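Left out: one protein chain. Kept in place: all the others.
Naming follows writing order (A and B), and every chain is counted from residue 1.
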Amino acid sequence: MASIKETGEKLFDWIDERLKIKDLVSYMGGKVVPRHGHSIFYYFGGLSLFFFIVQVVTGILLLLYYRPGADSAYESVKFIIAKVSFGWLIRAIHSWSANLMILMVFIHMFSVYFTKAYRKPRELTWLSGVGLLGLALFFGFSGYLLPWNELAFFATKVGTGMAGAVPFVGKFIMTLMRGSDEVTGATVTRFFGLHVAVLPAVTTVLLTIHLILIQRQGMSEPVEWEGMPESQKKYMPFFPNFLLRDLLLWLIALNVLAILAVFFPYGISPFHWDLGIKADPFAPPPLVIRPEWYFMFAFQTLKLLPAEIFHIEGELIGIFGFSLAGLFWVLVPFLDRESARGQKAKKFTYIGLVAVMFMIGMTILGYYLK
Amino acid sequence: MKRMLISVLFIGVAMSLGSVNRTMAADQCITCHLEWEEGANAPSKLFQADIHREAGLSCADCHGGDPSLDDMDKVRQSKGYIGAPKTAQIPQFCARCHSDATYMKKYNPALPIDQFDKYKTSMHGKLLINGDVKVATCISCHSVHDIRNAKIPTSTVYPVNIPKTCSHCHSDSTYMKPYGIPTDQYANFAQSVHGIALLQKEDIGAPACNDCHGNHGATPPGVDDIAAVCGVCHAKNASLFDQSPHKKAFEEGGMKQCETCHSNHLIKTPADSMLGVAPGSVCADCHSQGEQNKGYETAAAMSLLLDSLVHEEKKASDIIGDAEKKGMAVDDEAFALKDVHTSLVESRTLVHAFSLDKIKPELDKGIKLAAATYTQGTGIIDDYYFRRKGLGIATIIITLLALLIWLKIRQVEK
Partner (left out) sequence: MTDDKIKRRSFLNYLIGGGLIAWAGSVAYPIFRYMKPPVVAEADESQVTACTLAQLKATEGKFKTFKFGRQIGIVVLLPSDEIRAFSATCTHLDCTVQYRPDWNVLWCACHGGKYDLTGRNISGPPPRPLEQWTAHHDKTSDNIFVSKTKGA
């Protein structure tokens, strides 16, 4: 046993002689996590990262057998599920982890928002985070099409069609996304390239920036702690306390994934992702076309808008509205002056509550009305 | 002057009226008969839907006489008047045009012109020549003044309607009494495979009375003919039968091919229970156990093997269905099941060779494939449970590890 410790120290010295990491290690060793009523939310960033790592691993495994293209995508996914050893498991975990990752990302983002963790000096962290959210959603959108089944085909048709509704640049964006005027095999190839190469590369960069910023700046403390004497603030060391707890949580999350994959390989009603039948561009659309749940609120809002508002197409107003909301969301650290000064910003809390309730409400409506 | 004018006018009007009358009197038959006949089934009313009228023909073209006259007495005396023919004369009446190739070419060159010749060879025709006016003539089947094209569903001789048309007489036991033939054909036919297909599903690919009996040369197929009749559609069964030991045996025994086992009108969907030596089977009607009776053994052996295949197919089908319900992927196995079913269908046809050597290879093939598919099915079901077992083991490992980590946390924080 002593030899394991000795070997470890020898290894550390060898690396330190070449990379000079002693200072870095002692700096990281001093990392602390604030302990307060909302501490639990500190885990959600890590959980998002965990599910992302699962996606990378299962994604690489799926890459061994998946073949993009209208002639082969569906058949290769069927092959993975039916013929490859544990293929059903890898695929089911990939589908579930995708959805859980996005769920964790939303909870993480809203917890950051409500605790105003975006305030100075963490504006850049917020910006990179919003970028990561966009990437996650794009991951989901592009990945959904890859099985080239009826479900995905029509959801993608509707989704890219909405991009086309944007004035001036819409048509160009839509054609760029689709690789053609319509959703075809070219779209699958394009989305595949995005999903396995472009998006992972950009995510790696942005994620690295995000994590470095967090390590450099430490965990954000609640607004209420501004002006509190140091002795009253409670902390927990990151190493090993928080890390052990984090690992425990990740372990349990992995088990949950496995249970979901075995018992609900194709989702839980109403969130289904059966493989279904192969996409046929010439067949009539099914009775129910649905986007993934994380797009449902936007989809439902656009559906509820009247066809015309003051002679402008309703859908356009909707897209414009969402764009404005998105812009606000991105710029929140710079708009919220009170938080920057270390004061409570009740207005922004209310805005956040309205946003959350709107999104949840529209999502429920979207499923209830079908 | 004034009087001259008036009389000229009067004569002019009268003359013009007369000439108007003459142009309008092109077909006085229809005009008067429409006015004077009563009831919905009046010939003139029915004639509006008739195929001859569509061809531009009218009353006088069949019944003769001068269509411009409106006085019945004058009409009867006019040249060429035939009037309504007597029952015994009806076939010749229609054949006047319908057996005349030159005449029919003008209207429909594709229409046959041998109906009358055929009719003369038929049961109906022969009896009519001998003076029996109860039998069917042209108008009994085709109707008389509202004759429609046979391809139109409202025609009395549209395939779906033919059984009903024939049964007007042939199901009437009082009417048919002098002839001594059964009157249950329609009732039987309606319950048969062919009857249900034709009458209920309106599938005109199924045979109506005329497809087996002929339409104008209607005769029940003779003992020798019946196989040829059935064999028109059921070609494979007929050819297998011809090469089988039954062919000679049936000929010698004077037994009707096909009909002996399958009946003629009440042909039910053949059941596997028809084959074999159990009570209720068809084979047992002739074959009994004994050294002379190779047929008995063959029947028993074929029936056993066929039942085996049916059983194996069901086993395989059930387990694959179960696997599918459990959410497992079963594409290849479902495909194999199709092949098993094809084997079964082919085997049932091969029964008609009445030889174990001919049927055994197909049955063995089917049984082998069904058994293999069943084995694959059990493998899939096993995989289903293996997944849950694997999950259980993984959960136990993770739970233990989680417990240990929790203990570590407790330890570290002391």
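We take it that contacts are C-beta pairs under 8 Å (C-beta built on N, C-alpha and C of every residue); 3 or more make two chains touch, one makes a residue touch a chain.
Please read these numbers as outputs of a predicted model, since none were measured by experiment.
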item	value
Candidates A:41, A:79 or A:264 - the one touching the absent chain	A:79
Candidate in contact with the missing chain, chosen from A:33, A:89, A:104 or A:219	A:89
Contacting the left-out chain in the complete assembly, out of B:134, B:234, B:247 or B:365	B:234
Residue numbers in subunit A that touch the chain omitted from display	1, 57, 61, 64-65, 67, 70-72, 75-76, 78-79, 83-87, 89-90, 251
Subunit B, residues in touch with the chain not shown (by the definition above)	203, 205, 233-237, 331-332, 334-335, 338, 341-342, 345-346, 349, 390, 393-394, 397-398, 400-401, 404-405, 407-408, 411
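Here is the rule we use: only the chains that are shown with their structure count from here on.
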item	value
Computed distance of Cα centres, subunit B from subunit A, in Å	64
Touch list for subunit A against partner subunit B, complex	78, 81-82, 88-89, 240-241, 244-245, 247-248, 251-252, 254-255, 258-259, 262, 265-266
Complex contacts: residues of subunit B adjacent to subunit A	327, 329, 331-332, 387-388, 391, 394-395, 398-399, 401-402, 405-406, 408-409, 412-413
